[in-house]
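In this view, the complex is presented without one of its protein chains, the others remaining in place.
The first chain written gets the first letter, and so on, giving A, B and C; residue counts start at 1 in each chain.
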Amino acid sequence: MSDALVVTNEGRSMKLTRRDLLAWSAGAAAGLIVTPIPWKILDDTSIWSQNWPWIPQPARVPVEIIQSHCTLCPKGCGLRVRMAAGWAVGVAGMKTHPISHGALCPLGFGAHQLNWHPQRLREVRHRGNPSSWTEAHAAFAKAKSEGPVVIIDGYPGRGASSVFEGFAEANHGLYRVVLGAESRALTPYEQWTGAPALSLGYDLENTQTIISFGAPLLDGWGTPGYVTRLWAEKSAGADDPQLRIIQIEPSLSRTAARAWKWMPIREGSESALASGLARVLLEQNLVAAHGPVPPIALSEAAARSGLSEDAIRDLARVLVERQPTVAIAANENPSVAALSVILGSVGVRGGIVRREKIERAYFSANPVIPDARAVLIDSSVPWDFVPQTGAEIFRFAAWNGGLTNADWLLPAPGFLEELTDVPTAPALPVETYAVAPALAKPTYEVQSAAQFLAGTDSNLASTEKIIHQRCAELFRNRSGTLHGQESIAIAKIESVQKLEERLWKGAVWVGEAPPPASLRCELKEWPSETTPAHTTGWTNSWDVPVLPPLASKLYIESSLREAPERRNA
Amino acid sequence: MRIGRNAIAFAVGVLVALVLGWVIFPRVLYVKKNQPVEFLHKTHAEKSGVADCSECHTIRDDGTFAGLPPMEKCAACHADKIGDSKAEAILVNNYIKPGHETPWLVYSEQPANVWFSHAIHVKRANLACSECHSTYGESDQVRPYELNRISGYSRDIWGHSMSRLRRAPHEGMKMSDCEDCHKKHGVDVGCLGCHE
Amino acid sequence: MSARYGMVIDLDRCTGCGSCMIACASENNVPSLPQSTARTGLTPLLVRKVSNGEKGERQREVFFPIMCAHCEHDTPCVKVCPQQAVEVDKATGIVMQMPQRCLGCRYCMTACPYHARYFNWWDPAWPKGMEKSLNPGVAVRMRGVVEKCNLCHARLHTAQEKAAAAGKREIDPADYVPACVEACPTGAIRFGNLADSNDPVSKEARSPNAFRLLAKLGTEPKLYYKSQEAWVRALAESNPARNSEVQHG
Partner (left out) sequence: MASSALTDARWIARDAERTSLSHFLMWLAPWAVLLAVGIYAAFLCLYYGLNQTNMDNRFAFGLWIFLDLGIIALGAGAFFTGFLVYILKREELKPILNTAVVVGFICYSGAVSILMIDVGQPLRAWFTFWHPNTHSMLTEVTFCISCYLLVLSLEYIPILLRNRQLRRLPSFLVFEHQLHKLVPVLAAVGTLLSFFHQGSLGGLYGVLRGRPFAFRTGFLIWPSTFFLFILSAIASGPSFLMLITATVEKVTGRKLVPEDVFRRLGYISGLLLALYIAAKSIDTLVWLNYTSRSVGFAPWQFYSHKPFGTPILFIEIVLLGLLPASLLILKATAQRRWILLTAAAMACGGVLLNRFVLTVQTLALPTLPFDDFLQYVPSWQEVASFGGVIAYGVILYSLSYRYLPLFPTPKQGASHVSGH
């Protein structure tokens, strides 16, 4: 009762009571339900969560597909680049490419993102401090006026390479090359055949047995698509394949896991086993050759490799079962090369052949450079090449590979950012030539080493000029065929312009291989054993110092591959 | 008496809420923006005799839709001022002469996750542009672009009526509107038929 | 006509190079985040290394590309999603995942026996400028939603649009090839219409060496594998292994 009284009193008074407030808010709440406020907010916030402003979305622009070539390493695989608004938004392999057959290495598929890699070199740096191109030019001009310049090239045979050579000749400098593992494996033949390593290759199309001493044949060796295609068509899954791949390797690598036969041996015993095999072949007259006989007893070869003597004998027999048989080393290994010679597979169809008639061999670079005023390192040189010299070092690179002793770090064009030509890939049996035009807008103020040199020396031909000369040469020689959307013999092409048109659209010229017999080989004595430099699995097919961000899918977001150990870092 | 007082308070509450929701809220939710140039479809249809939408809003050979015509298209006629309207001056001086694209505000802009193919709707289903874009093609004045502050969408997606009950034919471009039309034409494309 | 897109993966041809994984991620604008690990990363296509557990010379390894198997019958993820963010497309048989509808409850992930569904634990992000390299056809997903293989659906869109522009109803099969299929250097991954008995892929799917993982669950996956090696085929039926030789991808 008392309650009621209180309330009526309040009722007369006009002052708001707690009760009025409660009634009011109850009404407001009830009213709100029939307004758009709660519902629209519910809807719009959910839409907002579908389009968070901080999440980047690709622009709606038409996509254009352009055929070109990968220039990140000397393999030069054919590319299908998806371009949108002047940027590469995706890469795939060029199906019509006569060598790579539409294949790329896993890293190639992420290459279009490399130009924005956090480790991209964005500015000229001098001993760690920001500098400018003018200062770099001045410093280089001064250096070359004071003494000889050594130029290191990691990708010989390009137009840029001949700019380097031209400069070296004109300025009493030296031109040196750093070869990839595949080419290094061919160098032993140089002194036995007189043909430069870079003119040699394996005629794998016609090979029946490959004995690989740790070469990652199915994991980025040579031009990936070339070998893997052969393997897939002739070998994969078959119990008695047309192409037998025997992998000699301490651990079960990708190649070993997929090879026809895998023989685990002790670390570093490749040479011993190769010599041992050669000895068995010679002693049991399994081969035509009669010498030289390797100075190693079968027992020793067995002891060092960890295989039984019988296993080695059986292996020797297998090697001659299906010939031609080539022995391929992971790196420079004279014993393995000599085994190929004993097997009689040099200068024969399906063996080691000569693809072009060039006589001059390149001098491969020695890190120790005693008397030079300046060393210029092209961006194609692997980051692990660290010159030991007192000279001033000009290091071109698109990406920063970590620690370096270079005085100058000079930002080079990145992926698809400059016009370059694509010479024959290492270890191929035929000559090829292609062109990779500049597709993407240069992301930063960059200069290639060739541009840089041309800038210092006005009467030096530019890369572009040389490429045009080469096209003209190709047209004059009238040999070989051009593989584009359709294949056409050079002889059938009307003009240089037409030829260039096709090349700029991604066509590949393939030369006619000289007869195998043109390569003569003479092995006087069994080569002394050398311990080859260790090659690191998949990354040896990839010479740029950084990996595309998406590579993390392979070795961080999955355990498909081992993380490559960072060089110098 | 006691009840009465409560009822009044309650009613006041309801009223306040209604005003807030139906009158004030829409004004707060949407922010009005003006087009960079006062472009009139009607004028172009009449003066320059552009008869068909596709003359400017083309579909490329690969089926992709070019959307709004690029600046060159305008420049073809408006390289120099035609007449001396204010809009004309803005177009020529601010965009065509310096060669900037005109930053049009697209009323029917859909978010990134929506995939809409004009080719399929126009060429295969033979829908008239007005089916979705209403009579905008004949508009003789530009209306401001209204941006939803929360969702960032154009108001045209929801439609003008807040309740969505009294909205004009061909108004509204929410997913439900697409679905209704698909149902009407017996088309079933699934989620990814329209989403990226 | 209603297609039933599926794949046959020839494990004998797979060298485990991983090209498909990167091509997939690149096509679908999948980010590579420094924080991601093998547990939390986004790999709509994941190649897993499996060993036969033997030692020495007799040791063998095979690589299993694992992706959404697009189960045809009683599809586990479709059944469990509370708000229809997953559905089997009638026209193509593709199991579709709608990130914009997804509320991130992850029930579908617990339902999927192949662990082929992935959660966006972080907001996607790219190094400065790299967003320019994103594929225009595919919308980037946001944090807090599930994603998986949609069989490169953006490419189907492009093909459909092209067909429509040419006034055709059916797409040209050559216009619709998923990124992984396109990328495989050895042609191990084959893509085709299982409903069409003349399609080489559906023929292969019926070959004696073809098998499916966990087919015994009765969900009719449309992802087939094939191998000449018996121990590999045996995996299809075997119970989960406990030995640690088995590598976990």
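Keep in mind that, in the parts below, a residue touches a chain if its C-beta (ideal position, glycine included) is under 8 Å from a C-beta of that chain, and two chains touch if they have at least 3 such contacts.
Just so it is clear, the structure is predicted and the values come from calculations on it, not from any experiment.
Summary of contacts with the chain left out: across A:Ser25, A:Ser46 or A:Ser364, the touching residue is A:Ser46.
Chain A residues in contact with the hidden partner, per the touch definition given at the top, are 3-4, 7, 18-19, 22-23, 42, 45-46, 48-50. Although one chain is not shown, part of chain C still touches it, namely residues 35, 37, 39-41, 48, 50, 64, 66, 74, 76, 79-85, 101-107, 109-115, 117-123, 142-146, 213-214, 216-219, 235-242, 244, 246-248.
Here is the rule we go by: only the chains that are shown with their structure count from here on.
Across the assembly, the chain pair joined by the most C-beta contact pairs is A-C.
Using mean Cα coordinates as chain centres, the one most removed from chain A is B.
Separating the centre of chain B from that of chain C, both taken as means of CA atoms, is a distance of 38 Å.
Chain A and chain C have centres, each the mean of its CA atoms, that are 27 Å apart.
A separation of 49 Å divides the Cα centre of chain A from that of chain B. Within chain A, contacts with two or more other chains are made by residues 50, 57-58, 60.
Shared interface positions of chain C, i.e. residues touching 2 or more other chains, are given as 100, 137-140.
By the touch rule above, chain A contacts chain C in their complex via residues 49-50, 52, 54-61, 63, 82, 84-85, 87-93, 101-110, 112-113, 115-118, 218-220, 224-225, 228-229, 231-232, 236-239, 252, 254-255, 257-258, 262-264, 443, 548-554, 556-561. Residue ranges of chain C in contact with chain A, taken from their complex: 10, 12-13, 15-19, 21-23, 25-27, 29-30, 32, 34, 36-38, 41-43, 46-49, 56-57, 59-63, 100, 123-140, 142-143, 179, 182-183, 185-188, 227-229, 247-249.
Put simply, chain B touches chain A in their complex at residues 1-2, 5-7, 9-18, 20-22, 25-26, 29, 60, 62, 64, 67, 111-113, 148, 150-153, 162-163.
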